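The complex appears here without one of its protein chains, the remainder shown in place.
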Amino acid sequence: MANGNCISQGSQCRNSQFWTLLAVGGLVVLGALYAFFTLEHHGHVLTGMDNQIVWGLPHVFAVFLIVAASGVLNVASIGSVFGKSLYKARAPLSGMLALAMLAGGLAVLVLDLGRPDRLIVAMTHYNFKSIFAWNMIFYNGFFAIVGLYLITLMTRSLKQWSSTVGMAAFLWRIGLTTATGSIFGFIVARSGFNSALMAPMFIIMSFAYGLAVFLLVQSAMYWWNGIKLDERVLVRMKNLLAVFIAASMYFTIVFHLTNLYFAKQWEFERFILLDGGIYTTLFWVGQVLIGYIAPLALLFSPGSRHSVVTVMLAALLAILGGLAQMYVTIIGGQAFPMDMFPGYAVTSSFYDGVVAQYTPSMYEWLLGLGGIGIAFLATTVAVRVFKFMPQDDFAALESDTKA
Amino acid sequence: MSQPMQDSTTDRRDFLKAGTLVAGMTLGPGVLFYGVAHSRAPEEAASSDVRWGMLIDSAKCGDGCSDCVTACNTENGLEGKTGPQDTQYIRKLNIKDLRTGYVKELPMLCQHCENPPCVDVCPTGASMKRADGIVLVDRHSCIGCRYCMMACPYKARSFVHEPITNQNPEVPRGKGCVESCTFCVQRVDRDEEPACVEACNTNGHKAMLFGDLMNPESEISKALATQASTEVRADLGLNTGVRYQGI
Partner (left out) sequence: MASIRTMGTWIRTMTLVVVAAFLAAPSFNVMAGVDLPTIKKGKGDKCVDDNDYMRRHHPDLLNHHRDGTMRQGIRTTKYSLKGCVECHASEATGSVAASKEDFCAACHAYTAVKVDCWDCHATKPGKRPVHKPGSVTASPLMSTAQQGMKSGESK
């Protein structure tokens, strides 16, 4: 612990690594701000988004960050709601990560609006029939509730309230992710979206993505501080990640199998599974192979319990698979032509009846990566200032497993 | 009104005749002018007693004709470009039956649904349905999130990707907001019909009919009552204001 690479606890650390991380994160955020100001001035004409693909790469990153943010809170929920001491020790870090990632995702969403100067209008005019309006309430409430949760967790005098607030945070986050999935599930117009399965699928994917992010950040923190992650911790969290990834795969299978059953959905399934070009590639290679099969193989391979690197790799692959899944879901769902006249081939001057082309511009990459940058920057500063390093109580851990 | 106080029934009959005459003279011009007064005064709000709708007979729609599109572009100050990011309020669709090879052309525009998905999903309520059924975007509240564009089953909405200058003063539109066909609301409020309908009538095709769906005496209501018509994507249950014949 005496090696000078620490970035937390404020003890006798060398500051240079911290400032380097801060500079990297700051540069990425600056890039996003540059992209934002350019787009705000010139309009979205500079992006690859158009009247056919209205939500593009920034939304892929934003929705991923938001879904993963609600999932990363799960670690704390397992502690506060289900009483597992292994996760209780990790609750503050999980709560902080949730806030940082939600901030990053929301920032990208807001910066991509056609009129971001109207944010006050959005905050004060609500159409409650719109699930998007409910999302705004859920997002803001999430900041408040998880902030309160963190306060109860990290203030000795308030610790007795952490279970209650933790339960509230858990329920609120279930509502948030359900609403996020329903943004797509409520769209009756498009073959790729209108499905009640969207909401629970997003919930289960949030479990997987959130835990994967948590594992990555936790492993990075331990490594920076020169502490070895105890095997007992590693084993349980890696098994949990495997369960969540398997559940996500299950939902994906059910979603596509059901679609394959409906004749009217065959075209869409053929598009995603067979001849959709980039979407087919991202689905099979990105979502399924990299996102499901490879991490499961890594996590269940013999000896993985001894290897932090294996688990970190599995988590990273799950995250990449998640980004691919978001791309296929959000952009693939838009690229597939809307079926206005079943049984007819439609052509027009407005790109009806054709698969929409989409190439993200540099500005969209900058904006999307900026969301990750904001989350990264917030996390780096937070772990430097506060005590987020999990303090495991191994005696309690043993009794937990015995109980 | 003073009447001689007589008990005879003939006086009562006279009174009734005189009264009816006076009443008729008072009310008659009102009925006469009902036609003129019926159109809404500018200071009056739109009312749900009226529902604007359109009937399009695709059989009369000319192959390769795009007069409706041109007229719409002129009226609304659109440039008429057809790139992926360019606005189109109305466009011609060419549909071909995959099994039979049958081909048909028809104009597609905002269908001004009674249960518009775009209005349901708008987070700020900018996408709205006016009392008389016209679906509009209130650009004062629109934040440009494009959710309505995702939700529209007819791909009727466009997003403005660039700053706009030299707008038509009747049709304000600008960067960052979503827009779509308004049934030429600026014309409807002046008791005129939309530019596309006028153009189609002028060139002789007469494929588009516009009018008040709530008025059983209007030309469109009579046409709908006597001839078969259908909604596009009727299975969605949106009760569109635009109906089609011949598809």
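Every chain is named by a letter (A and B) in the order it is written, and numbering of its residues begins at 1.
The definition used in the following text is that a residue touches a chain if its C-beta (ideal position, glycine included) is under 8 Å from a C-beta of that chain, and two chains touch if they have at least 3 such contacts.
The structure displayed is predicted, hence computed values, not measured ones.
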| query | Considering the full assembly, with which of the depicted chains is the omitted chain in contact? | reply | B
| Touching the left-out chain: which of B:G64, B:G101 or B:P169? | B:P169
| remark: Across the whole complex, the chain not displayed is touched by chain B residues 31-36, 38-40, 42-46, 128, 130-132, 136, 138-140, 163-164, 166-170, 172-177, 185-187, 189-193, 209-212, 215, 217-220
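One rule holds for everything that comes next: only the chains that are shown with their structure count from here on.
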| message | Which stretch or stretches of chain B touch chain A in the complex? | response | 69, 82-88, 91-99, 108, 117, 119-125, 140-147, 149-155, 157-163, 175-178, 232-233, 236, 247
| Mind pulling up the chain A residues that touch chain B in the complex? | 42-45, 47, 50-52, 54-55, 113-116, 118-119, 121-122, 125-127, 129-133, 135-136, 183, 186-190, 193, 334, 338, 340-341, 343-352, 356-357
